[in-house]
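Moving on to chain A:
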Amino acid sequence: MGKKVGVFVCHCGTNISATVDVEKVAEEAKKKYPGVSYATTYKYMCSDPGQKLLRDKIKEEGLTGVVVAACSPKMHERTFRNAAVKTGLNPYQVEVSNIREQCSWVHQDKAVGTEKSIDLVRMMTEKTRKDTSLDAIKVPVTKRALVIGGGIAGIQAALDIADGGNEVILVEKDASIGGHMAQLSETFPTLDCSQCILTPRMVEVAQHENIKLYTWSQVESVGGYIGNFDVKIRKKARAVDLDLCTGCSSCWQVCPSKKIKSEFDTELGNRTAIYIPFPQAIPSKPVIDKEHCLLYRDARKKNIPPEDSKVCRKCYDVCPIAPVKAIDYAQEDEIVEVKVGAIVVATGYKELPNNVYGEYGKGKYQDVITGLQFERLASASGPTEGEIRRPSDGKEPEIIVFIQCVGSRDPAKGCSYCSKTCCMYTAKHAMLYKHKVHHGHAFVFYIDIRCAGKNYEEFSLRAIEEEGATYLRGRVSRIYKKGEKLIVLGADTLTGSQVEIEADMVVLASAMKAQDDAEVVARTLSIQYDKDRFFSELHPKLRPVESSNAGIFLAGACQGPKDIPETVAQASGAAAKVMALLSSDELEREPVVAKVDRLPPPVFSTCIGCFYCQRVCPYGAIEQEDIKARDGSVIKTVARVNEGLCQGCGLCAATCRSKSVELAGFSDEQVYAEINSVEFN
Partner candidate 1 sequence: MKIGYYPGCAITKGATSEEYGTSVMKVSEVIGPKIEEIPDWSCCGASSAHATNHKLSTALSVRNLSLAEQHEYEEILAPCPMCSQRLIISQKDVQDDDVLKREVEDAIEMPCGTNVKVSNYLEIIKNYSMDEIKQKIKKTAKGLKVACYYGCLLVRPPKVLKFDDPEDPQSMDEIVRAIGAEPIDWEFKTNCCGGGFTLSRPDVVVKLTNDILEGAQEAGAHAIAVACPMCHANLDMRQKKIEKEYKRKYDIPIVYISELIGLALGLGAIGLGLDKHFVDTKSVVDAYT
Partner candidate 2 sequence: MKIKINLNERSSDFAKEVEKRSGIKVKECYQCGKCTAGCPVAYEMDYMPNQIIRLVQIGARREALTSRTIWLCASCITCSTRCPKEVMIAELMDVLREMALEEGLANPSEKNITSFHESFLNSVKKHGRISEVWMLNEYKMKRPKTALQDLAVAPQMVVKGKLSFVPHNIKGKDAISRIFKKCKPK
C-alpha cells in the first residue's frame, strides 16, 4: 500500500511567504506529487495552532508520512516529530523541507523562490515516501564519571559530580592537583590570594568519599561510547608507595640534588630530585624526578635496575616507615581499567614559552619574564617570598614594563586569537607591583584593554587611576640590554610618539596556548579541536560544554582561553550535563546510525573487509567482527557499527566501495529518489 503523505507549507509570517508563493507550492504538491493526499499552508507551523493542525490532519486524513516545508530542520524538526508522535505516527515518518534559510532568505525573485520551493518539497516528498519507521536506540549507563585534569576546572567538575552522589575518577598528570591556579599569587578582580581560595577545594577533593584521585597518571586509551566508556589509566611509577608514605618530608630534606629548576616556580626557584611540587600539594606525598635523581642517572648509565644502584640511597635510608619502606625504586607503571558513563576533559592550557620573540630577546634576558613567572615572584609562597626582585641580581626594579598581547593577536607569530585574561592579570600585576614597590613606576603597553566581566572594567581602571600605572597604547618593537638596564622601544599611538623606557624588568603577558599534547588527547577521546588546537564545543552558543563526541564534555581552558570565574562556571555546567546523563539508567539516542548489511549464508555480508570506513570514522564507531563457522573458524571479517558511538555523519556510507553500509533514514534508495525527482530543464 502506498504512503499517504501530507504537505504543510509554512508562511513563517512573511519570512517565507514574501519570496515564496506558498499557496502555489501546496497546490502543486496536491496536484502533481505522487503519494501526496493532502496539502495546505499555515502562517506559523511551529505555533501551537500550527502543531494542532498537523495532528488533526494526520488523524483526519489518515496520513502515514508528513513533509513540513518550513525553516531549517535544526530549528523545528523535533517540534514537528513530537507533534506527530502524539497521533501515533512514527516520528521518523516526519520530514522537514527547508524553504527558508536556503530558499526564501537567499532569493529576491518570488518566481525563483517559488520554483525552488516546489523542487525542494517534491524531493522531500520522494524521500518521505521511502521513510521507514525507526526506533530510538537504548543504551545502558554506567553511573561513574571520569574527569581528566586536576586544575580548578577538573576540581570543580569532580566536586560537583561527586556532590551529586556519583562516583568520580579524577586523573592528573602532575604529582599534585591544583593546576595553574595554585601558582597564581592574587586573583582578579578581588585580589584574594589564589592558594587561599583553591587549597580548601583541593582538600575537599582528597577527602571526598565519591572521588578516586589518580595523580602522576595519564589516560592511556578510551573505548566505548556514551554511557559506557572503557578507560585505561596509566599510573606512572613515582617510586613512592602512596599507601605507605605519610608525607613526613624527611626524604626531600636529605636529597642531595637541590638545584633542580622547579617547574612549579616557573624555574625561578629550585627543588630536590625527590619532591612535592609545593607545600600544599595534594597528595602531600613526593615523587622522584628520575631524570635528575643521582640513583636513576647512575642506573641508566650502567644499564642496571635502579634498585641495584648504590650511588645515593639517602631518601630510602631516611624513610622512617617500617617494616617496608615507602620508597620503592623498583616500582613500575601500572595500568588501571575503569568503566565510566561520562567524561569531563579539563586538561587546561600552556603559557606561551619565553623563547618565541626574538625582538624581546628570546628568553636570553633574565629580567624579561613571563606573566606566570611574575605570579611566582609576587606569591608569598614563591622563590622571593612575594618580594618583587629581578631574577638577574635580586634588585628591586624601579621601573617595570608590562607588555600585553605577547603571542596573542599576533598572526605573524601564529596566534590570531585574544587570550582574554592578560588585560586583567596585567592590571593586577601593575597593582601588585605598586603595592610592593611604592616608589616604583609601572608602564603597561597595550593594544586594547579588554576587561569585559563583572567588576573588571573598574578593576583595570583602578590600576591606572589609583595605583598610578601608566598605560601606553602600542606594541613594543624591541627590548635590548644596555648596562644593567633593559631599553624598551615602544610607541604611544594616542600621541603618535615613540616611547623609549629604561626599564629594570619587563613582564610579558604571554598568550594562553593549547597544551602541547592537545592533539594526542583529542585523538584518544575522538573529539574535535580547532585551528589553535583548543577542543571544539558542539555549538558555540547553545552547546558550549559538549564535545563533538557524545558523553564527553569540556571544561576550562582546554576549550579556549578562560579566566577562573569562567572556568569554574563552565566546569559546573559540564558537571550538570554529566549528572543529567548519569541520572537515567538507560539512554535514548537518535536512530540515525549506520549499519553494515548482514545477509543469509553463504554471503553473510557484502562487506569485503577493506575497513576504509574504519579509517574515516571520526568517532571510532567501526569495529571488526569475525563471522565464524560452527566450529569457531573465521569465515570472514567484516565491519560492524557500534550504535552507541555512531553519530550518523554518513562518512562510512560514502566511503564504502561495496555499498554495504547504509545510514538509517538516509538510505541510497531515498537519496536517489530525491535526486531523481528534480526536474531538470
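Keep in mind how these were chosen: all candidates are chains of the complex that A comes from, given by their letters.
Note that a residue touches a chain if its C-beta (ideal position, glycine included) is under 8 Å from a C-beta of that chain, and two chains touch if they have at least 3 such contacts; residues count from 1.
As the structure is a prediction and not an experimental result, all values here were calculated from the model.
Asks: Consider chain A on its own, then decide which of 1 or 2 touches it in this complex.
Replies: 2
Asks: Considering only the defined contacts, which chain A positions touch candidate 2 in the complex?
Replies: 398-399, 441, 443, 461, 464-465, 468, 470, 472-473, 485, 492, 494-502
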